[in-house]
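The complex appears here minus one protein chain, its other protein chains still in place.
Each chain gets a letter, A and B, in the order it is written, and its residues are counted from 1.
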Amino acid sequence: MDRQPAIELKNITKRFGKVVANKDVNLTAYRGEILSILGENGSGKTTLMNMISGIYFPDEGQIFIDEKEAVITSPKDAFSYKIGMIHQHFKLVDVFSATENIVLGLEDGKYNLKTSTEEIKKISAQYGFDLDVDKKIYTMSVSEKQTVEIIKVLYRGADILILDEPTAVLTPQETEKLFNILRRMRDDGKCIIIITHKLHEVLSLSDRVSVLRKGEYVGTVNTAETTESELTEMMVGKKIELNIERDEPKNTEDRLVVNGLTCVDRMGATVLDDVSFTAKSGEILGIAGIAGSGQRELLESIAGLQHLAKGEILYLNPKTNAIENLRDKTPMQIRNMGVRLSFVPEDRLGMGLVGNMDIVDNMMLRSYSKGHSVFLKRKKPKDLAMRIIRDLEVVTPSASTPVRRLSGGNVQKVLVGREIAASPTVLMVAYPVRGLDINSSYMIYNLLNEQKAKGVAVIFVGEDLDVLVELCDRIMVIGSGRITGVVDGRTTTKEEIGLLMTKSKQEGENANG
Amino acid sequence: MIIQFICRAILLGVPLLYGSTGEIVTEKSGHLNLGIPGIMYTGAISGVVGSFIYENACGNDLSRMNPLLAVLIPLLCAIAGATLMGLIYSFLTVTLHANQNVTGLALTTLGIGLGNFLGASLINITKSELPSIALTKTSSFFSAKLPFADNLGWFGELFLSHDFLTYLAIIIALVVSFVLNRTRVGLNLRSVGENPATADAAGINVIKYRYLATCIGSAIAGLGGLQYVMAYATGVWSNNAFGDRGWMAIALVIFALWKPSMAIVGSFLFGALCNANNYIQGLGTETQELFKMLPYVVTIVVLIITSMRKKREHQPPANLGLNYFREER
Partner (left out) sequence: MVNKKAIKKHREPPFHVVKRDDMPWWGAWGIRVATIIAAFLLVGLLSMALSGRSLFETYGIMFSGVFGRIFEGRTMMLWKYLQEIAILLALALALTPAFKMKFWNCGAEGQALMGGLASIICMIELGPKLPYPVLIIVIAVTSIVAGAIWGVIPAIFKAVFNTNETLFTLMMNYIATQIIAYYVYIKGGGSNVINPVEYGNFPAVGSNDYFVNIILVAVITIVMFVYLKYSKQGYEISVVGESQNTARYIGINVKKVIVRTMVISGALCGVTGMLLVAGKDHSINVNSVGGQGFTAILMSWLGQFNPFIMAVMTALVVFLRIGVAKVADTALLNSSFSEIMVGVVILMLVGCEFFINYSFKFKHNKKEAKV
């Protein structure tokens, strides 16, 4: 086989302040192949690809395109080398139509949306896309937006395509469709690079796999000659099995009973549809589902942050045995009712914490209003901050460092530490290990297990099915705002959950169509 | 009477039209330039200085003045002065990432100071007894009517009797409208204001677009200052007479929902409102003072209504007021 290198990276290093995001990375991708870049969260995959697409500029090292050195200082330069990147967070202008987004930034040729539309339709037909070109982006589904992104780079004639976690937001069906399109492009002679941390995707799609670990290049293997366990070992260093301890739940009793919860968003779409479930003390209830299926709205409803169209949220107070309805209560009212509800939201710095405040002031968020004094008392929050820094091994210069300067793992420790310190009876956590390294992740799992042992009802929204299956006692699956099933964490399989995840989506689509 | 009222409204509205067209161009790139009042003021005084020098060079003799030069010199001076102010604003906000509101307000302080300083200095030079400086000769060139306007009755007065800067204002607004909606440059500019990261990733030079939009916007706004002095005030400059027109121009942007064609209608409407007190019969001077608040009240009402109707197409550019730094993490 005549293999022609499309792109080569030599000794690439990139630092952000003191953090080294990539160190001496060497990598080659050939034409007519699909190369996977595999690595844990935070291993520097995206940073590396951003340097190829001109978002960042490498501190050291060289990039070769077609065996000639290339200097890529801006995305425009990247285009001139026929490199196109599809970012994880789509780079589209919401109020523009698909066509406008696709032609955006082009310089040659006459500006004529009509002829452009024709060309876009031709590309769509060639690779089998399905797209309404006049639709405004803000009315599109994620999968449609991704299609726009891919056509955008194809329209520019890209023959090196980089896709950053393209399947994170897709259903298995949409994923399969995308993979077929990518294979067709490969056969067309294009060089496809896909960034992922999902092993099964790597194995089913790519020709070769390059692995990054903590910003460093580990190695490249041919997919046909490797196994899942070998890749895991390359990815995390030593061979480890997900081995999260899971004790039998003790003294379970109903703590939170949710009945017929229905929630409508501002655009009038139903985001939660008749959701009912019970969270029990002393167990971890997992919530699985494709991103954006209503997980956020569900937790926010319970926390008093969403307006409900229908339904009730009953809290069974373990001290008084009283039953209280939390519907239409504000977070402050819920707290004043004596409901000890803690919530670790998905958006840590945008919701759970204030990035520009130091750790002490962030500790105060939960407790500042206590007491009748008009003044703040910083003594207790300060002690709490010191205790969390010590107990959870938070790496920080001091307790008066703004939390935005901490690394992702340490930010999460501060947040989870504060929420647990409120000694909750219900603890809700959303994607608590997203972006964390293995060690920090395990510390979070252990903390959740401790809470479970203390008799707390833990609700865990996760994305990694392996973790959900290992950690949770029961797993509730949510799809398009509906509960599609509740399974026992000890007996279920990933496949069973995966099926449930997509079940309602298909039904929903059929019903709509 | 009505014709006269409308003509007067148009005359009053034109500076606002220039100001808001300029601000629309700037805001479409994502920059909220609160320096517009200072920029318009600078544009006006630059024009005044230019025409002052030219009038003196011609020995204050109307017959020795070349009509083309008499118009062109103040025009270019106004554009240059205003563009320079825009350049300061964009250097601070685009290159140095300074806070846009603060920079804009400081620029307004600077611009008004500059205008008053130069204005007072010119008055000093002429040793005039009045606290103003009259450039009526230059003004006569600016407000020259179309020759056949007077022969066409009300039609002529309504549509053909205006100074050329009025027509230019409308033409500029229409051209800006066309560019924004029908050209590649417009598409790029709008994307820069909506989502600069996306524009950047698409290969658009965000910095260049923001600089150009701010400077061109400032130049357009500066012409509004010039039109005020040369056409509305018939060439008479006195310090602080320009008043709050700059702020009203900014308010007009919201009224027009970021559409230059709407700004044309809006500015004339504002002009009418500013002037209504003079045309309502039987108002005492004190009530007239109260009537002068009409345009502001209307602006507030429009602000409230647009904020209540949350239609996606009527919202400001999504990134308005935010600076862009590519490597922001």
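By our rule, contacts are C-beta pairs under 8 Å (C-beta built on N, C-alpha and C of every residue); 3 or more make two chains touch, one makes a residue touch a chain.
The structure displayed is predicted, hence computed values, not measured ones.
Identify the residue among B:A201, B:I220 or B:I254 that touches the chain left out of the display.
Of the listed residues, the one touching the omitted chain is B:I254.
One chain isn't shown here. Among B:A106, B:L226 or B:I264, which residue touches it?
Among B:A106, B:L226 or B:I264, only B:A106 touches the chain that is not shown.
In the complete assembly, which of A:T115, A:N356, A:S423 or A:T493 touches the absent chain?
A:N356
Write the list of subunit B residues that the hidden chain touches.
32, 34, 88, 91-92, 95-99, 101-103, 105-114, 116-117, 119-121, 124, 239, 244, 247, 250-251, 254, 285-287, 289-290, 292-293, 296-297, 299-300, 303-304, 307-308, 325, 327-329
Please give every residue of subunit A in contact with the chain that is not shown.
Contacting residues on subunit A, toward the hidden partner: 17, 57, 59-60, 65-66, 68, 70-73, 77, 80-82, 303-305, 330-335, 343, 345, 347, 350-357, 361, 364-366, 368-369, 373-376, 405.
What we mean here is this: only the chains that are shown with their structure count from here on.
Quick check: how many Å separate the C-alpha centres of subunit A and subunit B?
Centres of subunit A and subunit B (C-alpha means) sit 47 Å apart.
Which residues, counting only subunit A, touch subunit B once they are in their complex?
Per the touch definition, subunit A meets subunit B at residues 16, 53, 55-56, 74-76, 78-79, 85, 87, 91-96, 100, 103-107, 111, 136, 138, 152.
If we count contacts the way the header does, which residues on subunit B are in touch with subunit A in the complex?
Going by the criterion above, the answer is residues 182-184, 187-188, 190-191, 194-195, 197-205, 312-313, 318, 326-327, 329.
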